[in-house]
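Reading through the structure tokens given below for one structure.
One protein chain is absent from this view; the other protein chains keep their places.
The block that comes next holds chain A.
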Amino acid sequence: MSAPDEDNTSNNTQLASNFFGELLDSVIMDVASECHRVARLGLDRNLDDEEEELRLSAQARARVADPSNSETNSKYVVDIFGQTHPSVAAEIFDCMNCGRSIVAGRFAPHLEKCMGKGRKARVKATRSSTAAAQNR
């Protein structure tokens, strides 16, 4: 038989252990119950896919950031059809508003004035006579 003091100590230890166990349970159980439900009902089935996407993304960024990677910063030489293109589009067609021949790359600024829209356009009522008369 152990001495009363030792009894007390082991009792106290046991009690403390019990209390700790209960506290731990109360903290864990709610979360465990919720997560258990989510897992059993299959509501988290995409976690693997999501993590895979994140991993691929991180990998991609690392590869692109690599200065030895030539693909990222290369200027265009030819497109996939073997064509080259000037910095200002050179195709020429007729403006559907005034009928003049316009270079593609300058069509938008022309059209803006031609249609009388935008800040830089002059506020003029009739379009057709103006377009024909103006000498740009």
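Following the convention adopted for this analysis, a contact is a pair of C-beta atoms (placed from the backbone, for glycine too) under 8 Å apart; a residue touches a chain by one contact, two chains touch by 3 or more; residues count from 1.
Basically, contacts and distances are computed from a predicted model.
Which listed name, "Signal peptidase complex subunit 1", "SKP1-like protein 21", "Mediator of RNA polymerase II transcription subunit 7" or "Ubiquitin carboxyl-terminal hydrolase", is the one UniProt assigns to the chain that has been left out?
Looking only at the record, the undisplayed chain corresponds to "Ubiquitin carboxyl-terminal hydrolase".
Since one chain has been left out of the picture, which residues of chain A touch it in the full complex?
Spelled out for chain A, the touching residues are 25-26, 29-30, 33-34, 36-38, 40-41, 43, 46, 49-51, 53-61, 63-65, 71-72, 76, 79-83, 85, 89, 91, 93, 95-97, 104-109, 111-112, 115, 117-120, 127-128.
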